[in-house]
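A single protein chain has been omitted from the complex, and every remaining protein chain is retained in its original position.
Going by the order they are written in, the chains are A and B; count residues from 1 in each one.
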Amino acid sequence: MNPSKKVNSKSIRRNRLIAYTFLLPSIIGFVLFILGPVIASFLMSFTSWNGFGVVEFIGLDNYKQLLSDENFKISFINSILFMVISVPITLFLSMIIAVALNQGIRFVKVFRTAVFLPYVTATIAVAAVWQLIFNPTMGPINGALMKFGIEQPPGWLSSPTWALISVSIVYIWHSVGYYMILFLAGLQGIPDYLYEAAELDGAGPVRKFFNITVPMLSPVLFFTTIIGIINSFKIFDLIYVLTGGGPGRSTHVLVYDIYNTAFKQFEYGYASAMAYVLFMLILIISIIQFRGQKKWVNY
Amino acid sequence: MKKVISLLALLILFLGLLAGCASGGTEKGNAEPKEKKDPNAKVSLKMAVFPADEAVFKQGYENFKKDHPNIDITFETFPQQQYYEKIRMQLSGGEGYDLFTGQLDNMVDTGIVAPLDQYIKDSGMDVAGYGSMYDTYKYEGKVMSLPYRKSNWMLYYNKTLFDEKGVEYPSDDMTWDDFRELAKKMTSGSGENKVYGAFLQQWPQTWYMSAVQNGSSVIDKDLTPFKEALEVRINLEKDGSIMPWSEQVTTGAHYNAAFQKGNIAMNMIGDWHVAQLRQGEKDGTVKFDWDVVPIPHPEGVAKNTSLALPVTIMMNKNTKHAEEAFEFLQYMSGKEGAELLASQGYLTGYMDKDVEAAYLGDGTQKPTNLHYFLETKEYPEYPMLPGVKNVVVEQIFKQEGELALLGQKSVDEAIKEITKRVKGEYASKYGEK
Partner (left out) sequence: MELMNLATEAPVYTANAKRKKKISIGKMFRYLVIILVSLAMVLPFVWMISASLKAETEIFGFPIKWIPETFRWENYKNVWTTVPFHLYYLNTLKIAVITTILVIINSSLAGYAFAKIKFPESNKIFFIYVATMMIPYQVMMIPQFMLMNELGLVNSHWSLIILGTVNPFGVFLFRQFFLSIPDELLEAARIDGLNEFGIYWRIIMPLSKPAIATLVIFSFMHSWNDFLGPLIYLTSDNLYTLQLGIQHFITEYNTEYSLLMAAAVSAVIPTIIVYFLAQDHFIKGVASSGIK
């Protein structure tokens, strides 16, 4: 017992030393520029401040106000809806596309670049184009729908019911390339011999996918799910340019609300409180996932 | 343990930063005119201006410099959409702009805008030229800024289209009903050949203005006058004389491009459009004849009543060179600056015979009826009241009005919702009616 403990504490110390040496550049920057501001804005959420003058400490007032704030409730619900619609579809599509484009196709580099192109295009341009596509009277989508006999096609971006879905469509189109890359990187980590062995056993493409690809991809899948959810809650640029939060408040999501409150209404304290509620939401979802990973992720 | 200590250290650092910024804001400046300084000492000032105005301010400065060679001014500007965020961030970070332009109501809550009454008194400048806006834009009884432009609304019309259709030009005394009829008359065609009677930019002002013309304010307790206002726009859409709101929003329609295209008979927008159209003529993109006429008014209200949104020059309370800064402020917003701005097509805050002459030019530049701008009676688009965030009120009007215009809500429901939300924010403080 004792000798092994001695060995352990010595090696722990040694490991710590090595680990912190490796971590040094990252941790300094992280603590100073990320952790620090995060804590500072947590403190700010208990104050009322407009960027100038005295910082007033107001305790939990901001949080109390949030509970009865209608704008906040609407953004909260919109954000969750958006996440639920966009994330699963995005991940599913990008995984399939990554598998399809992994190997065995001619001009695979060209296709991959094509899929990635939306992500690279400036948000302003993306918005301009999709506004045209979604145009309720003259756009191609409704033009086609009306030809097929649908008399009252959806208003898309100009309809409070359809606007969020329309934004999701654009978001999915835009992001698939991003997640495809992550899946491609993961796919590269799957050794070929596993597939070869399966083929010898007579497995078809579907079997290979579900029995080899998915399990071997699980660390990457976990990663992309977390990132995917986090990113969906952070959406801002696209909404800013595409709908400006409208029509009405149907595409008002949390980050847009935070931005508005902080930089258009100059209420930094209140905005920080909103941001922390958003943070808690994402944190809870992520903790659930971290706990769950033991069940389905293979390392 | 080490981690806890370092975390604590950081907490203290940040608290210190916050406190520092807090006190720094109120500590330094009460830039009152104090002792006499050497009038020839070199003074450097920094000024933030709108991107569209940078050129004219630089020009004004060149003229100003002739009489004030010891004052050196550098100008900075930021993309318009992010202008206020940017200068506020700069200012709160300690960046010392001595002067900055903008809408007073977007900056007054910072507490760093210097009251100008003492300087105005000391300089003996004539404030009659600023008209009624001088008093309307006082804040807590003090003059906080001086306007360099008024941004009145006007009705621009495409003379060529009216000639083609054989319809009489819009009169200077139309009611909103007359306007509706005229717009209907001018609308024709479809698809590629569509001609719209009018274009109303998708801002809430374009519909709520008829209520404001009657004397209502957007933060009144009783917003029933705005129901009629909303109906006006809805009727125009029903008639098919204007582009539906949904289409305008989804195509990002913009009044300048739309009007210049040539298929819109009447365009309702602010004074700066004059400069845009003149530029369009120079570039060859405007291929028709045009003129202006006052915007329509409600029954019983005098003709040529409009909304105005003054843009002003403000001084930083913490400036180290208050006297020199005020001199330039006075220059640009006063007579000489106004003459320069007017000659470039700006409808200036300060008006007198010479400025008018500069504005009208020698009569060769369009529009022929520029004089209408000079005769407008104005109501402020927004109330200038402490604690009221106009940005918020505007958003409420836009969001709810939009739903009515899209047919999602009835006008009554929309106005009810607006009333409820505005009350929740401010009407309890200030609504009179």
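In this section, a contact is a pair of C-beta atoms (placed from the backbone, for glycine too) under 8 Å apart; a residue touches a chain by one contact, two chains touch by 3 or more.
Remember, it's a predicted structure, so these values are computed and weren't measured experimentally.
On the side of chain B, the interface with the absent chain consists of residues 14, 17-18, 21, 50-52, 76, 78-82, 86, 89-90, 93-95, 191-192, 251-254, 256-257, 260-261, 272-273, 276, 285, using the contact rule stated above. Mapped onto chain A, the footprint of the missing chain covers residues 12, 15-16, 18-20, 22-23, 25-27, 29-30, 32-38, 40-41, 44, 51, 97, 100-101, 103-105, 108-109, 111-126, 128-130, 132-133, 138, 140, 173, 176-178, 181-182, 184-186, 188-193, 199-200, 205, 219-220, 222-223, 226-227, 230, 233-234, 236-237, 254-255, 258-259, 262-263, 268, 271-272, 275-276, 278-279, 282-283, 286, 290, 299.
Keep this in mind: only the chains that are shown with their structure count from here on.
For the pair chain A and chain B, the distance between C-alpha centroids works out to 38 Å. If you check the complex, the residues on chain A that touch chain B are 31-32, 35-36, 39-40, 43-44, 49-55, 70, 128, 131-132, 134-137, 155-160, 245-249, 260, 263-266. The part of chain B that touches chain A in the complex is made up of residues 6-7, 10-11, 13-15, 17-19, 21-23, 25-26, 84-85, 88-89, 91-92, 109-112, 245-247, 249-252, 389, 391-392, 395, 398-400, 402-403, 406, 408, 421.
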